[in-house]
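To keep things clear, I will list the structure first and then write my remarks on it.
The complex appears here without one of its protein chains, the remainder shown in place.
The letters A and B name the chains in turn, as written, and every chain counts its residues from 1.
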Amino acid sequence: MDFFVILGPVVLLFIVLGFVTYAIFFERKVIGWIQNRVGPNQVGPWGLLQTVADVLKLLIKEDVIPQKADVSLFKLAPIIAYTPAFAVLAVIPFTESLKFADIAVGLLYYMAVSSITTIGILLGGWASNNKYALLGGMRSAAQMISYEIPLVLSVVGVAMSAGSLNLTEIVKAQQTGVWFVLPQFLGFIVFLIAAIAELSRTPFDLPEAESELVAGYHTEYSGFRFAFFMLAEYTYIFAMASLITLLFFGGWSAPFGLTFIPPLIWFIFKFLFFVFFLFWLRATMPRIRVDQLMEFAWKVLLPLAILNIFLTALFKEIPVLSQFY
Amino acid sequence: MNINGEFIAFFIFSVLAIGGAVFMINLTRVMHMALALAFTFFSIAGLYVLLDAPFLAVIQILIYTGAVSILMIFGIMLTKHKDEDKVAPFTVHKLLSLLGVGGFLAIVIWIIYRNPFFSTGEPQAAAFKVTDLGKAMFKTYMIPFEVTSILLLVALIGAIVLAKREEKK
């Protein structure tokens, strides 16, 4: 047994923790710049230690569990929410050789395991025995399950073109042709919108609509238990940005034959673009209404995702276009 | 019996699956039961992986752990789920259920041991391929596949009709 199998995931865990720390800092800075503010700049040089200080603060906060709460579920819920967020990273290949679990059903594994988090959120809201938390949890769950369907169906077109569910194979299929963002443009748009909704980011951040639900499902959580819900959210940003890069933007492959830049750098570059894109959205978009939210998933995104599948099958029949599908 | 990694993994997953089921029956709060059941579903996915059926394992997580568990929790939310910590007395109804479940178990075991698929033939050494599954499903078992869609449609419409009636009350 080589050490990579054991130590690799540990190293990745620390990379993810580092990413989350600086993603939060970067998010606050970006939103600050967009809103013509400075953003955090007091702790450490240029405010670089701001999130570190925030995490330390959460670590030494008192752990308050409401008397009416269901204590065992209350303690279990953040773990149920966080564990799948990290577990989905197992199937993400960062380059041709830098990958952990190379399984045939990688893409479906991501979709399946990430759906477990919904249970954690739902149970967290229920166990708090708080009206805001339960309502927020139910709303979160309803939103996540509604957008999971278009998310899952929009990548069927990619699976058709690549002929595989293995993420490495999907990237390889794009290296011979064009990146799937072009032929699968409709699928990409549906996937992007559904992904943002799955991540509960603006404009789909209704579960945490602070003006109506206080804080949503984690209203009663404090200290590190709260931190793990947040960590799960940002770990999913890491995972989802990686997944979009792999599925639609050719993963680590270099565009225009610019192969002198190493593959890992290309991956990180594309990945960071999507992370930035999410923060950019948050600074510029208003929140949509709850009734629009649910109807949009079922009445617009789902039919479009199904349409994309049949369009892909159709384009496979057209002589000139079929080479791209 | 040789003890290797596969055996240990099988042991752990089966203990988790059975443990989840036992907890599911013995817990008093209905929400805890739902979680225990979700846990059992997840452990069964682990068993599928050991059987070299990764596609089935992933589906098990997607459909059962991810979707059916949520459906059950939403179903619980639909009821007045106040906790009642009382132990139900042993009744004739329970005895009948036990007989029914026992009979069903016997039939299932009988079928498993009768079916030549399980008793003869060497296990296939070839690695799992999704395309083989697609071939079997869309070529060999085409009619059952189409019938499944009708089954799903009936389930959907039936549920809507029932729920709408409930809403009117």
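Just so it is clear, a residue touches a chain if its C-beta (ideal position, glycine included) is under 8 Å from a C-beta of that chain, and two chains touch if they have at least 3 such contacts.
One rule holds for everything that comes next: contacts and distances are computed from a predicted model.
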From "NADH-quinone oxidoreductase subunit A", "Thiamine/thiamine pyrophosphate ABC transporter permease ThiP", "ABC-type oligopeptide transport system, ATPase component" or "Phenylacetate-coenzyme A ligase", the hidden chain's UniProt protein name: "NADH-quinone oxidoreductase subunit A"
Of A:Leu108, A:Ile121 or A:Leu243, the residue in touch with the unshown chain: A:Leu108
Contact set of subunit A toward the excluded chain (per top definition): 5-6, 8-10, 13, 59-69, 78-79, 82-87, 89-91, 100-103, 108, 126, 128-134, 138, 142, 145-146, 148-149, 152-153, 156-157, 159-160, 163-165, 214, 219-220, 223-225, 227-228, 290-291, 293-295, 298-299, 302-303, 306, 309-310, 313, 316-317
Subunit B residues that touch the omitted chain in the full complex: 5, 9, 49, 55, 59, 62-63, 66-68, 70-71, 74-75, 77-82, 127, 130-131, 133-135, 137-139, 142, 145-146, 148-150, 152-153, 155-157, 159-160, 163-164, 166-167
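FYI, only the chains that are shown with their structure count from here on.
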Subunit A-facing residues of subunit B, complex: 29, 31-32, 35, 38, 42, 54-55, 58-59, 61-62, 65-67, 69-70, 73-74, 77, 127-131
Residues on subunit A engaged by subunit B in the complex (per definition of touch): 70, 72-73, 76, 103-105, 108-109, 111-113, 115-116, 118-119, 122-123, 126-127, 138, 141, 145, 148, 163-165
